[in-house]
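I am attaching a structure below and will ask some questions about it afterwards.
The complex appears here without one of its protein chains, the remainder shown in place.
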Amino acid sequence: MKIIKTGIAGTLESSDVMITVRSNSGKGIKINLQSTVKKQFGKQIIKVTNNLLKELSVEDALIQINDIGALDCTIEARLAAALYRGAEQSEYDWEKI
Amino acid sequence: MDDYQINAEFIEKPDSGAMLEITNLLKENDLTFETDIDETLLIRIGDSLAATGSISGNILKCIAVKKEYKNINLTGSIMTNLINREYQKGNTDFFLFTKPKNKGIFLQLGFSPVYEVKNSVVLMENNPLGLDNYLKELKKESRSKLDITGKAASIVVNCNPITNGHLYLIEKAADECDVLHLFVVSEDRSLFPMKVRYQLVKEATSHINNLVLHKGSNYIISNATFPSYFIKESKQIIDIHARLDLGLFSEIIAPALGITARFAGDEPLCPVTSNYNRLMKEILPKHGIDFHIIKRFETDGEPVSASRVRKCLLKRDFSSIKKIVPSATYNFLASSEGEKIIEKLKKAGK
Partner (left out) sequence: MAKLRRTMLYVPGNNAGMVKDAHIYRSDSVMFDLEDSVSIDEKDSARFLVYKALTTLDYGEIETVVRINSIESGFGKEDIKAMVRAKPNVIRLPKTEKAEDIYEVESLIEKEEKNEGYSIGTIKLMAAIESPLGVLNALSIATSSKRLIGIAIGAEDYVTCLKTSRSEDGIELLFARSQLVNAARAAGIYALDTVYSDLSNEEGFIKEIKLIKQLGFDGKSVINPRQIEPVHRIFTPTEDEITFAKKVIEGIKTAKSNKSGVIAVEGKMVDKPIVERAERILELAKSSGVLEAGKESEND
């Protein structure tokens, strides 16, 4: 999956996360995490993010995560939405999400 | 799940009732409603205005939450609404103004500080790499001149459009330094569109060998760094904005390019620019940037300025224009593209 424009999904409300993905052609993945629970869950959030990026074969992207205490499944859902939006794709591969 | 019935809506022009609610809520938070606002978000809980935030172009401001609702993360709701609105409008990079004491809240919500004026205002941006990318871009544009050692100077121009007056200033400054960085204001609020202004400057200065041309982008005299350059504001607000714009320039942008001086033309006519000159004179040296004013180039006993060109343009006085602009500008004005600008100018005059 190739990110061609900025995609954003989610909210900054409690238990949610806002994720912005930007293109980063040929320069790999860069994740910027801001979280209300970074100390306890920062590593886990990064892990969840990297797993989904791998599943969806995203190789280059700048990912900004603003977490307000979201569950892992919420992070995955918002990340998937942001990635599909950033890739301008609407053929969803549900098996991988 | 909560018991509140929360209702969020955007309005363009608040009626007097809504305006009173907004100003009261802002006042409670030590803020005022500013004049250049496109849209205002109202979040109501029941009938009471619980939170508000406003959009001005790519700037979010006048953000406030009522005291009794501070514990339910309404800031998150406001910011979600404002951010989504910016994206809907196609703005992927945007900014916000807040007080230094509220910086932490917006850091939590993913905004990065761009520049802080102590005890008064912080400019923050949603793209954590926004400023970094701009600095990288500036360095990239300067690549061909990087091996030149010696004095690097700068000028910031709007050039609406470029005249022989601008050119005189630029050539003079270029003579007095080893590399001249010329920044063209990017904000599209002038008669001549950014693209045209930039292109004409590029053509008119192509003969100056030690010049590097840059775009002012969001970080130099923009709606973000210096909104009161474009709208009428009180003296106090202009002062804060100028400190922001000039602080950011001299502490972050100038060091990235090794710039140690800034030139400007003296401004006998435009009050906004002459005030900006006064502030530059006061502020820049404090940050270690030398400031030089160069006397305006004159013909027929009158300073050559863009406003003089626009006046002639309105009268279609091309022979006068020819005498005071570079050939790039003249050729453009005489073309069909120039005709469109004249139409626009006439409409604006009515």
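Quick notes on this structure:
Going in written order, the chains are labelled A and B, and every chain counts its residues from 1.
Rule of thumb we're sticking to: contacts are C-beta pairs under 8 Å (C-beta built on N, C-alpha and C of every residue); 3 or more make two chains touch, one makes a residue touch a chain.
These figures come from a predicted structure and were not determined experimentally.
Contact with the undisplayed chain is limited, among A:9, A:33 or A:87, to A:9.
In the full complex, subunit A touches the omitted chain through residues 9-11, 13-17, 70-74, 76-78, 80-81, 84-85, 90, 92, 94-95, 97.
Criterion: only the chains that are shown with their structure count from here on.
Inter-chain centre distance (subunit A to subunit B, centres taken as mean C-alpha positions): 32 Å. If you check the complex, the residues on subunit B that touch subunit A are 73, 75-77, 79-80, 83-84, 87, 92, 107-110, 126-129. Across the interface of their complex, subunit B is touched by residues 5-6, 8, 11-14, 16, 18, 20, 22, 32, 34, 36, 62, 64-66, 68 of subunit A.
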